[in-house]
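Now for chain A:
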Amino acid sequence: MAATALTIDGLEVSFGSVKAVNNVTMTIAEGELRVLLGANGAGKTTLMDLISGRTHSTRGHIHLYDTEITNWQEHRIARAGIGRKFQIPSVFRELTVRQNFEVASCRNPSVFANLGFGFSRQTLARIEEVLAIVDLRDKADVTAAYLSHGQTQWLELGLLMLQDPKVILLDEPTAGMTAAETKKTAKIINSMRGKHTLLVVEHDMAFVREIAERITVLHLGEVLAEGDIASIETDQAVRRAYLGSRSIS
Partner candidate 1 sequence: MASRQRYDFLLYGIFVAAILLAPLMLEEFWLNRIAKYLVFGMLGVAVALSWGYAGILNLGQGLFFGAGAYMLAMSLKLASPTSLQQGSDKPVPDFMLWNAEPGALTQLCCINKGSFIWLPFQSQWFGVAMGIVLPVAIATITGMIVFRNRISGVFVSIITLALVLLVRLLVIDAQPLTNGFNRLTDLAWLTIGAFQFDPYSRATYYLVAIALSLVLVGARLLVSTRAGLILQATRDDETRARYLGLDVPSYQIFFFVVSAAICGFAGMLYVMVSEFASPTFMDLSFSITMVVWAAVGGRSSILGACVGAILINMIEAKVSETKALVEVWKAVVGLIFVLVVLYLPRGLGGFAHDLLDRWRARNAEAVPDEGLVAERRDTVAERG
Partner candidate 2 sequence: MIDTMFIGLSLSSILLLVALGLAITYGAMGVINMAHGEMVMLGAYTAVLSRIWLDANIVMAIPIAFVVTAIVGLVIERVIVRRLYGRLLDTLLATWGIAILIQQAIRLELGLSFFGIHVEGLGPGLQNVPVPAALQGTFHLAGVEINTYRAFIIVVTIALAAVTWLLLQRTSIGMQVRAIIRNPKMAAACGVDVARVNALTFAFGSGLAGIAGVMMSGFKTVFPDMGTPMVVDGFLVVVVGGVGSLLGSVLSAGLLGEINSVVAALKNDTIARAVIFGVVILIIVVKPKGLFSFRGR
């Protein structure tokens, strides 16, 4: 059995009197692709905020492999090996696509280590590779602000590939995409599979079917069910809570 990449144990956070995430416990194996499902307000994004250090938890623990990273600062968590893609794509808008990738390739976080020029041949080759994977080769010297919505999303995925973290959190990677773009995104995500452990928040069921192995369903901040896609689709509790009486479309 593969090692456990991410362990979440009894995690809780409250905003005022609302418990946005309540006693969530889950483990994700190395190399797994886990999909988080849940209605609006179920706590999916909050859970990602907690893992990546944007929000501090009030109880519980998060381990990345054997390292406890609970409530660390964002850049330390990132350096420990967790990457994150935001719901609203977030890239360096005034830099070119290639420059974006160069920034993501900087392994050493310190200012003084980066006072040199240029990048190793290895890094440059890797950047070309990623440019090809996310299909932005002919846009490499275009300023990121002029990319289309879909291209911006792929650029952000490319940033994550170059950052090369052990665990990647993806918050609705297909939000606002056309069907064709969604398909391409699924292809990119599938190419990341195996090299990284992935935790994906997604609403689009067609897309979920395309990529999902295991699914965890959150409801009102708690874990409601966990299993493969078939068992989730037939789970009575999930149907009642999340889908109402209708079946999954």
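Selection rule, in plain terms: all candidates are chains of the complex that A comes from, given by their letters.
Convention: a residue touches a chain if its C-beta (ideal position, glycine included) is under 8 Å from a C-beta of that chain, and two chains touch if they have at least 3 such contacts; residues count from 1.
Just so it is clear, the structure is predicted and the values come from calculations on it, not from any experiment.
**Student:** Out of the numbered options 1 or 2, which touches chain A in the complex?
**Tutor:** Result: candidate 1 touches chain A.
**Student:** Within their complex, state which residues of chain A touch candidate 1.
**Tutor:** 52, 74-75, 78-79, 83-84, 86, 90-96, 98-100, 102-104, 106, 109-112, 114-119, 141-143, 145-146, 159, 163
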